[in-house]
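Only a single protein chain was left out; the remaining protein chains are all shown in position.
On to chain A.
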């Protein structure tokens, strides 16, 4: 399904068109479920999260028009943010979970979000301009939803150091992306 097609379905969903919503679910739920699983690493919780995500999509589809994001990026952002809210709320150590379940790293053949391979190459070449561990911290935060405290523990640095690392890295990353 192409981006314009998904755009149409989101627009129709904002008009409370259930048939469009069903189609949107059919064409995007595997992706969004993949995002929920990646962050939550728990199938039952990811299923609940997925329902919450589509309830938000139903309620907030009209906001898509004021976003600069591509339709899939917009949907994924909802799934990502909701999943991160959930892991923060459950207050279990993500670090332990991650060791327990072993489904942390993207398995072979993960699907990149962006349709434009160029954009993806660009963000990774900008990440390469950062020091290795800092680039790794940015990626771990973004892909796995680690908090500052979890990142500090994983990378063996004080919390404030991690904050400084990450903030500077994000600003450098953006500067590179806008270059």
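Details
Just so we're on the same page, a residue touches a chain if its C-beta (ideal position, glycine included) is under 8 Å from a C-beta of that chain, and two chains touch if they have at least 3 such contacts; residues count from 1.
The rule is short, and it goes like this: contacts and distances are computed from a predicted model.
UniProt lists the omitted chain of the complex under the protein name "Anti-sigma factor" (options: "Branched-chain amino acid ABC transporter permease", "Anti-sigma factor", "Phenylalanine--tRNA ligase beta subunit" or "F-type ATPase subunit delta").
Although one chain is hidden here, its contacts on chain A can still be listed: residues 4, 7-8, 11-12, 14-20, 25, 29-31, 33-35, 37-38, 47, 50-51, 54-55, 58, 62-63, 65-70, 73, 76-77, 80-81, 84-85, 88-89, 91, 106-107, 109-114, 116, 119-120, 122-124, 127, 138-139, 141-143, 145-148, 151, 163, 166-167, 170-171, 173-174, 177.
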